[in-house]
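Apart from one protein chain that is not included, each protein chain of the complex appears where it belongs.
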Amino acid sequence: MSKIIDGLYYSESHEYVKVEGDFGFIGITDYAQHELGNVVYVDMPEVDDEVTAGEEFGAVESVKAASDLMCPVSGTVVEVNEALEDEPGLINKDAFENWIIKVELSDKSELDNLMDAAAYKAMIGE
Amino acid sequence: MSYKFFPHTDDEMRAMLNTAGVKSLDDLYQDVPQELQLKKEYELPEAMSEIEVRRFFDGLGMGNITMRTFLGAGYYDHYSPAVVQDILKRSEFLTAYTPYQAEISQGTLMYIFEYQSMMAELTGMEVSNASMYDGTTATAEAMMMAVANAKKRNRVLVSETISPYVLRVIKTYAKFHGIQIDMVPANDGVMCHNCLKAELEKEDVAGVIVATPNFYGILEDYTGVADLCHEHKALLIMHCVATALSVVKTPAEWGADIAVGDGQSLGIPLNYGGPYVGFLCTTKKLIRKMPGRIVGATKDADGKRAFVLTLQAREQHIRREKATSNICSNQSLMALYVTIYMGLMGAKGLKEVNEISYSNAHYLAEGLVKTGLFEMAYPDKPFLNEFAVKTKLDIDKLQEYCNEEYLQCGLKIADDTLLIAVTETYSREDCDDLIDACVTFNEEQEGK
Partner (left out) sequence: MNNTFYGKLIFELSQNGRQGYSLPENRCAEYKMSDLPKGLMRENAPLLPEVDELSVVRHYTNMSNNNFGVDTGFYPLGSCTMKYNPKINEEIAAHREFTGLHPLQNTETTQGALAVYYFLQTSLAEISGLSEFTLNPYAGAHGELTGLMIMRGYHMERGDVKRTKVIIPDSAHGTNPASSAVCGLDVVVVKSRPDGTVDVDDLRPLLDDTIAGMMMTNPNTLGIFEHNIGEIAKAVHDCGGLMYYDGANLNPMLGKVRPGDIGFDIMHINLHKTFSTPHGGGGPGSGPVGVRAGLEHLLPNPRVVKVEEEDYDYFKLECSDKSIGSISGHLGNFGVMMRALAYILTLGRDQLKWVGPLATLNANYIKESLKDVYELPIGGVCKHEFVYDGLKDKSTGVTTLDVAKRLLDYGFHAPTIYFPLLFHEALMVEPTENESKQTLDEFIRIMRVIAQEAKDDPEMVKTAPHNTPVRRLDDTQAALHPIVTWRELVAEAE
């Protein structure tokens, strides 16, 4: 049974957005980290990079798998979670606590295209 | 039916067909529509016995002439210790597949780890992959790596002093991969640094490819080039002759981001162009952008040191079209070749190889110039064991003449220019023979 947090926005490709004011914290869901196994590397964009909803912004690698990170929303990267560079396994410990990038949202209406916790829960069949 | 590679007896075959639930070998192809099946015999020779196979190749071998060679151009006739060829025959190495099952592949994994360590030492770079097909394709991979790293840039600059044999391969890759290659002009046999600067200032260059020693054998001075590239967010890729790296300034010392080249000069026989081994070394920062296989150290369940293929998530079998490269193997056995070679030679042996080659080449160059028939193409430029000379002689005819003396006098790189290389395999007498052959050839020409 994966952890799902109410109040976050979820994408079909298993990313979440946690919104605080004009900013969104983006990471992968607990379900996704579980499917992937031990994360050994997170490929992240750089601060000031522009990201676009539906486009790739990085990748998460485990030993035997790799998954592209698809951006659920558009905006400018204002911070990347540098702790993941040294300890990518933090994602396995708590995927929601350990977000990957912080983005200044350029179009909040994009959030309407994402799922809420209940819809995401239904999608992953739990 | 009874053949040495097919162990099936008639009785066994019947029993096996029975288990497989079919009546005949043909029935095993019942799912292949009749109209698609081959209905004729191959138009090929009948099977040959071992005696006949040997005779066949002996016969063809007579169509070849093996000579003392002063040809180089990236591929050199260096000494190859007897130990290397002998160990390469060990079938536990020879007949193994890629080391997927690490528990029974520690042999392969361990020598690849040694190979990576030695290539990193030779180039001065932090990391090496498990090897690549050859130097030309390794350079193409480095070019694509630079473009992938730059994300939004797709222009690569290449020094005119690079080998044309490397250039023609990277041009093919570039054409299909959507990379624009522009040449940086050369003056007097070395790359024009100001021209490079002007191109870099357009801020659209992903990588710059230079050579050491360059195609003409010249040791170019790359002072400031790496800083210039990095200032403009381009990677510096250095194409190198492996053996020379044991004595000349390394790509790492010049500040390069990627070092590539062919390992053939580390004692691999010329073998009419292959198999050789390409190397690609880079910085730790770029390790996950590196193409090809990589072996890493780890521990087994008992805590014992062991080796394993690692960083596989970059590779084609996992990432498919998003992989760093389509390469799904390495040139393993040839990596073992150069590993044993470097193990035997050590830094001291490699230095001696370069010293003797240097001395021979400079003796030959001076001898050729003294005949009055040749002059150095780049007289004030330092070289190690390869140099270009200009001559008024008809180079084609000179080559034919030398071939009759079982000598190859070098490579014609322009109508009036010959590129000549010497290694430690050849002696002062061999150099004298070449000088004499040129003199005699000239006398015969003038006598006509």
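Note that the chains are named A and B in the order they appear, and that numbering of residues resets to 1 at the start of each chain.
Everything below uses one rule, namely that a contact is a pair of C-beta atoms (placed from the backbone, for glycine too) under 8 Å apart; a residue touches a chain by one contact, two chains touch by 3 or more.
Everything numeric here is computed off the predicted structure, so don't read it as measured data.
Screening B:V32, B:A198 or B:A414 for touch with the missing chain picks out B:V32.
Listed residues B:Q180, B:T283 or B:T310: the one in touch with the omitted chain is B:T310. Annotation for chain A: contacts to the undisplayed chain at residues 38, 40-41, 61, 63-64, 88-89.
Please note the rule applied: only the chains that are shown with their structure count from here on.
Measuring from the averaged C-alpha position of chain A to that of chain B gives a distance of 43 Å.
Contacts from chain A toward chain B in the complex involve residues 40-41, 43, 61-66, 68. Contacts from chain B toward chain A in the complex involve residues 288, 312-314, 318-319, 322.
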